[in-house]
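Of the protein chains in this complex, one is absent; all others appear in place.
After this line comes chain A, so read on.
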Amino acid sequence: MEWSNQQMDEKEQLRKVKETARPTVGIWILSAGTLMLIFSLVLSISLGAADIDFKTVWGTVFNFNPELVEHQIIWELRMPRVIGAAIVGSCFAVSGALMQGMTRNPLADSGLLGLNAGAAFMLALCFAFFPGLSYTYVILFSFLGAALGAGIVYGVGSLSENGLTPIRLVLAGAAVSALLGALSEGIALYYEIGQDLAFWYAGGVSGTTWSHLKVVTPWLCIAILGAIALSRSITILSLGEEVAIGLGEKMGRVKILSAIIILILAGAAVSVVGAVSFVGLIVPHLARRLVGHDYRWIIPTSALLGALLVVFADLSARIINPPYETPIGALIALIGVPFFLYLARKGGGQV
């Protein structure tokens, strides 16, 4: 330390701290995001096939009267659906952020590692063989399916002697997703459950009920908190594996923990809404633009932005062509595909 000739006085030091750390921006964005989310939730609850004004929404939340039809619509139909949309958005976005940080692959999405396809495949099996299965089990099968998809992808990817690389993961993910997709379709045709499945594939939150949310929410809260706890290690991992090892990161542990969290997030989200892609792709990139590269900020920001995106997508799905619902997966793909092409064209770059 002999060369540090410039001893900065305390004020100068403080200025530098404020300038270089990004919490000021981060806190501002998180607060603004929270406000916007609350606003969009209320907006989304009040708009739809039957328009309901804000006052009634307020009344339902704080002064519920089961005899009013409007209150019933809000409580039984709109609220669970809107909250479900928000939760699902957070899940896909956070799992995407984790995957992108972990694999340093800017195109990572739960679709990429075969998670969505795996979960959807399991759902097809559930529909075909255990049609009356309770939601608790459906969601467990969905985790299993996500794990199965990811497991095959990792397995295929690491068969090669040189071990796992991001590129190999992407290729394996594409192949396994195609296979699982084909199998699900085969099952759907053979057992004539195509219509039930189409609902999951197109993705929709309209079927969400309070009982679904009761099962899913605890899982997701734990998983998102876990993701935040891991966020600093993810930042280190995103510098590259060799650098991370040099910095003393416990690679094995971080990778396993993040993999489990990703499985829970993606599995649960697919079980609610179907295999919606692109949320996990777009949102982390936006978050990175806003709050910089530190995953301690990226993950909470992604959770918020993901919720916002899906709530708005769901709202648009309902008001574009009422009383019919436009599939939410299609709407998100409308933004997602050009974005994917833009990223791919940028050369994949780095995260």
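Assume contacts are C-beta pairs under 8 Å (C-beta built on N, C-alpha and C of every residue); 3 or more make two chains touch, one makes a residue touch a chain; residues count from 1.
Throughout what follows, contacts and distances are computed from a predicted model.
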- request: Assign the chain not included in the display its UniProt protein name, restricting the answer to "Carbon-monoxide dehydrogenase small subunit", "Glycosyl transferase family 8", "Iron complex transport system ATP-binding protein" or "NADH-quinone oxidoreductase subunit J".
  value: "Iron complex transport system ATP-binding protein"
Task: Would you indicate which residue among A:155, A:186, A:218 or A:246 is in contact with the undisplayed chain?
output: A:246
Those residues of chain A which, in the complete complex, touch the missing chain: 1-6, 8, 13, 16-17, 19-21, 104, 161, 232, 235-236, 238-243, 245-250, 288-289, 292-294, 349-351
